[in-house]
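To start, the structure under review is shown below, and the notes come after it.
One protein chain is absent from this view; the other protein chains keep their places.
The block that comes next holds chain A.
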Amino acid sequence: MTNTATPLNNRGGDAGESRLKAAIFNEFSWIWGGTILLFVVCAIVAPGVIKPGAINTMLPFAAILAITAVGMTIVIQQRGLDMSLPGTMTLSGLLFAKIGFLTDSTLLAVPATLLIAVVIGSVNGLLVARVNITPIVTTLATNAILLGAVRTISGGSYMTAPEELAAFSHSRVAGIPTTVILAVLFIIVVSLVTKRSVAGRRFVAVGANPAAATAAGIPILRYQVATYAVAALCYAVAGMLFTGYIGTASHIAGNDYLLPAIAAVVVGGTPFSGGRGSVIASGIAALFMTLLGQMVLALGADTSVQLLVQALAIIIAVTIRYLPQLFLFFR
C-alpha cells in the first residue's frame, strides 16, 4: 500500500466527489466522448452525413445493431460469446414472415417467433452451463444448425415481409422512427434490470465469479441459461425489425450483424473478463460504429475501407482503456 489508498475516515465531500468521478470516468464513459467527437468530425469533413435526412436513414440500422449488441453484451458479461447471432436473427426474420403468412396474423407470429428464439437461446445456455461446452464452440455449432434450418425454411430464396411489419418498421412516433424508440426502450429496460434489480445484481455476480455466486446461494445455472435466452430474444427482435425494414425476409440477413455487434460491445467497453458491462455503452457504440461507417462512405471510400476503419476502432478502443494502466505502470 504505497500510494493508492486514501485514509479511511476521510469521508464526506471527498467520498462523494470520488464516487462521482468513478461514475463519470469509467471505461464505459469513453464511448460518449468518442461519439460526440465523431459527430463534430463529421460536421467538419462530411457534413452530409449528419443532415437530418441522412440521420433518419441511418438511425434504424443503428437501432437494429444496438438491439443485437444488447444481447451480445449480456452474453459477454457471462464470459461467453454468442456466434449464433446470424442464425437466430435470420431464422427469426424468416419464421416471422412464414408464420405471418400461414396464420395471417401478426399478433400470433410475433409471440411464436419470440418463443422459438427463447428455446434456441435456452438450448445454447444449457449446452454451455450444463454440458460444459465452451460458449464459442457451442454457438458456432448451433449457428450451423440454425443456418441449416434457414435453408430448409427459405429454400435459399427471399420471402416478402408481411405488410403490417413493413409498415411498423417504417413507422414513426412524433417523427422518431419506431425502431429507434424500440431500441432505446430495450436498452433502458435491460440496463435497468441489470443495474437496479435483484435478479440483475445476481446476474452480474454470476458473470463476475460463478464460484463465489454459488457460495452466496445464487442459482447460477438459471442465470446462465436465461442470459442466452434473452440474448436470442434480442436477435429475434432485431431480425424481425430488419425484415420489416428491408421488406423481405432474406436467408442471409444476420450474417452482416455478427462482427459489428461484437465490435460494438468491445468499443463500448464491456470487458471479456465477465461481470461488469454496460448495455448503454454498447448501444451508443452501435451508433458510433454506424456513423463511422457512414462517414467513411461519404468520404468516397469503399465498404472495404469501412471494415478497415472498424477494425482500427476496435484496436484503438481497447488500447485507449489500457493506456492508464500502462501509465501507472511506468510512473
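The rule we apply is simple: contacts are C-beta pairs under 8 Å (C-beta built on N, C-alpha and C of every residue); 3 or more make two chains touch, one makes a residue touch a chain; residues count from 1.
We take it that contacts and distances are computed from a predicted model.
Asks: Can you pick, from "Imidazole glycerol phosphate synthase subunit HisF", "histidine kinase", "Carbon-monoxide dehydrogenase large subunit" or "ABC transporter domain-containing protein", the UniProt protein name of the chain not displayed?
Replies: "ABC transporter domain-containing protein"
Asks: With the missing chain put back, one of A:143, A:224, A:278 or A:294 would touch it. Which one?
Replies: The missing chain is touched by A:143.
Asks: Across the whole complex, list the residues on chain A that are touched by the chain not included here.
Replies: Touching the missing chain: residues 1, 4-6, 8, 11, 15, 18-19, 22-23, 81, 127, 131-134, 136-138, 140-145, 147-149, 151-152, 192, 196-198, 201-202, 204-205, 208-209, 211-219, 259, 262-263, 266, 272-276, 302-308, 310-312, 314-315, 318-319, 322.
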